[in-house]
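Working notes, structure below.
Coming up: subunit A.
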Amino acid sequence: MIWLIIPIIVLVLLTIGAAIFAVVTKNLLYAVVSTGVISLGLSLFFFILQAPDVALTEAAIGVALTTIIFIITIRNTTQYEGDHKENKIEKGAKS
Partner candidate 1 sequence: MVISPVHYIALPLLAAFLIPLLGKINKELVRIVPGLVLLYLSYVSVTLMTQVLQGSPIVEIIAGWSPPWGINLVFSAFSGFLVSLMTILGFLIWVYTYNFKPEESYSQTTKFYTLFMMLITGTIGIVITGDIFNLFVFMEITAISSYSLTAFYRERDGAEAAFKYVLIGSFASFFVLLAIVILYTQVGTLNMADIARKMPDVDPYIKGVILLFFFIGFGIEAEMFPLNGWAPDVYTQAPGPIAAIFSGMVVKAGVYALIRVIFTLFDVPSVLNLLLIMGLLTMVVAEVIAMRQERIKRMLAYSSIGQMGLVLVAFSIGTKDAIFAAIFLMFNHAVIKGLLFLSSTFMVYHSKGKEISEMNGLGKLMPFTAFVFSLGAMAIVGLPPFSGFWSKLYLLMAAADAQLVAVIAIVLVISVIELAYYFRVVHRIYFKERTSVVPIKTPTINAKFTLAVLALVIVVIGVYPDLISGMIEQAAKDLLDKQNYIHYVLSVR
Partner candidate 2 sequence: MNQLLTISFYGTSVALILIGLYAVLAKKNLLKIVIGLSIIDGGLHLLFVSIGYISKGTAPIFSPEVVGTNAVMVDPVPQALVLTAIVIGFAVTAVALSLVIRLYRHHNTVSIDEIKNLKW
């Protein structure tokens, strides 16, 4: 019965780690992908909490659609946070 706690601990570390990575990383694409990972973690949490409806919603909307909309926004704006050197090159190349 006790070994049941191991997957939960792994899940907790995965979710919080992805959240911290999403905030810290400079590359927005990585940040957006880790937002998807957080939603995945949440979906598994909901599964453990005996809430299948919410797990399905979180998987369908949180992981798939939110990540896609973020990525489309990145395509329309810059891919790197702050005035990163790639930003300059990209802006230079563009204008």
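Keep in mind how these were chosen: all candidates are chains of the complex that A comes from, given by their letters.
Keep in mind that, in the parts below, a contact is a pair of C-beta atoms (placed from the backbone, for glycine too) under 8 Å apart; a residue touches a chain by one contact, two chains touch by 3 or more; residues count from 1.
Keep in mind that what you see is a predicted model, and the values were worked out from it rather than measured.
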Quiz item: Given that every candidate in 1 or 2 is part of this complex, which one actually touches subunit A?
Solution: 2
Quiz prompt | Residues on subunit A engaged by candidate 2 in the complex (per definition of touch) | solution = 1-2, 5, 8-9, 12, 15-16, 19-20, 22-23, 28, 31-32, 35, 38-39, 42, 45-46, 49-54, 57-58, 61-62, 65-66, 69-70, 72-74, 76-78, 81-82, 91
